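Heads up: the structure comes next, in structure tokens.
As you look at this complex, bear in mind that one protein chain is not there, while each of the others sits in place.
Note that the chains take the letters A and B in the order they are written out, and that residue 1 is the start of every chain.
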Amino acid sequence: MNRPSRPSEFELVGRVTIGQYLPTNSQVHQLDPRAKLLMVLLLAIGVVASDSLLGLAILLGGVALCLVSARIPLGYTLDGLRPALPFLLLLALLQILVIPARGPCLRTVWEWAFFSVTDRSLLAGAVLALRFVVMALGISLVSFSTSTTELTHGIEHLLRPMQTFGLPAHEAALVVNITIRFLPILAAEAERLLKAQASRGADFGPGRFGLLTRARKLLPLLVPLFLISLRRADQLVEAMEARCYLGGKGRTNLIQLRAHPRDHLAVLATSMVVALVVYLGSIDVEGLILSSILPCPT
Amino acid sequence: MNNPTRKVVVAGVMGAISVFLGASHWGFVPWLAGAALTIMHVPVIIGAILEGPWVGVAIGAIFGAFSLLQGAIAPTGPADVWFTNPLVSILPRLLIGPIAWLAYRALRQISEVAALAISGVAGSLTNTVLVLGALGLLRFLPWGVIGTIAVTNGLPEAVLAAVLTVAVVAAWKRIAIGQKGSTV
Partner (left out) sequence: MSQPDTLISVQDLAHTYLRGTPFEVPSLRGVSLTVAAGRTVGLVGPTGSGKSTLLQHLNGLLRPQEGTVHVLGDSLTDPSINIRDIRQRVGLVFQNPEDQLFEPYAGDDVAFGPRALGLERDQVRERVRQAMEAVGLSFDLKDRLTSQLSQGERRRLALAGVLALEPQILVLDEPTAGLDPLGRRSLLDFLSSWASDAKRAIVLATHNMEDIALLSDDVYVLVAGKIVLSGPARTVLQNADVLLQSSLSLPVSVELSRQLRRRGLPVSTDSLTMDEATRQIEVLLRGDS
């Protein structure tokens, strides 16, 4: 007889996912990881620096195009956005109704009690939503199309110019690498600790407790977690030194990253689009469009 | 002991703990009316105390990057959406480690345990003040609300951070805390 399935409260290892890698071997997948990282960086700049709805819509179109070319199933991508929707809607609503908009020509669209919706506030709400969607899709795109090894190498290479400012590129990439690889180990240890302390009668259930009591209840889980991790860190250091690891200076790599013309092209194209988007934001293109259609209230 | 390899590894490991705390519910302590207290910044503080300010910066960067990614890909609450802005998620977190480290260095001559506790508080408050500050400056939230959050969430978080920092570092460094024996 099958009982209804309820994942055990102790099963943590399956829940920690950081963004899937879908190897569909498309053109996007074959792009140099450095190019992809630069593109998402440019995207971030565009999203943050531009107030233009039109501009953000252009960025959205660009990202969507890349997703299609990467052969990522559309449903899968949108599924990823689903948990965010209710909050997004809430924030957009907040932006539209409560936060006062600024601008030269405010045309009131709707008014009720102390709520006032202007054309600008509607735009602001839409911009907020779009900003999030573009960033989320952009990051998902990179994660779907780039493996962790590629990413780590990409990060290391991109950080190299920073070495003149004192940033050790190799070490930084290694830190990221260790973090990623340590996560499943951590989840397994955490699960083990949870079970062991529960077996001794520890109670992690909800309840009305004061701050210090809550803090004390955390200790049986968190203190051993940190201690176990620090011990493993020591072991890792010993293992690395036993293999003659001496840091990044003069270190060569098995995997070599080579940039192709298409990588340069991709980054160039992205910069131009982002430049356009920022420009549109700076000239308040929506304001211009609206003013050409509707009169400005005095 | 100034081992560069050790710094890299501890940064990676503490970074992983911070991410783990954020990805699972371990990193959030339920508090008043739904808003939770976070302890994701505690690995940053501990890493900085043990291995120095730069390690603190590295762990803070990982913490920040993760909260940005979490906000973008798998948000668990409305506030997460604001964290897609690196000025809110990454920049403030870079300073948690160095400030905690400074507090620790300044006070450890007086009392190791007090230095750990104050360092925890300092690191936590840095997180609270700088993140909320960014939210205010970017006009995501009105200053009145920010002030309330700072007190109702920020202060208890500082206490939690202090408790955890003292417990972990004292155990790791084999230091006695306060009383001279067990209470049995």
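Here is the rule we go by: a contact is a pair of C-beta atoms (placed from the backbone, for glycine too) under 8 Å apart; a residue touches a chain by one contact, two chains touch by 3 or more.
Model, not experiment: these values are computed from the prediction.
Engineer: Could you tell which one of A:Q197, A:S271 or A:S291 touches the chain left off the display?
Structural biologist: A:Q197
Engineer: Please identify which residue in A:G55, A:P224 or A:G248 touches the non-displayed chain.
Structural biologist: Reading the full complex, the residue touching the unseen chain is A:P224.
Engineer: In terms of residues, what is the contact footprint of the unshown chain on chain B?
Structural biologist: Residues 167, 170-172, 174, 176-177, 180-184 of chain B touch the chain that is not shown.
Engineer: For the chain that got dropped from the picture, name the residues of chain A it touches.
Structural biologist: Its contact residues with the unshown chain are 1-3, 5, 7-8, 10-11, 13-14, 189, 192-193, 195-203, 219-220, 223-224, 227-228.
The rule is short, and it goes like this: only the chains that are shown with their structure count from here on.
Engineer: Roughly how far is chain A from chain B, centre to centre by C-alpha average, rounded to an integer in Å?
Structural biologist: Computed value for the inter-centroid distance: 20 Å.
Engineer: Where on chain A is chain B touching in the complex?
Structural biologist: Going by the criterion above, the answer is residues 12, 15-16, 18-19, 44, 48, 80, 83-84, 87-88, 90-91, 99, 131-132, 135-136, 139-140, 143, 171-172, 174-180, 182-183, 186-187, 190, 206, 211-212, 214-216, 218-219, 221-223, 225-227, 229-230, 232-234, 236-237, 240-241, 245, 247.
Engineer: Can you name the residues of chain B that touch chain A in the complex?
Structural biologist: Of all residues in chain B, those touching chain A are 3-6, 8-17, 19-20, 23-24, 26, 29-30, 39, 43, 46, 50, 58, 62, 69, 72-78, 80-81, 84-87, 139, 156, 159-160, 163-164, 167-168, 171-172.
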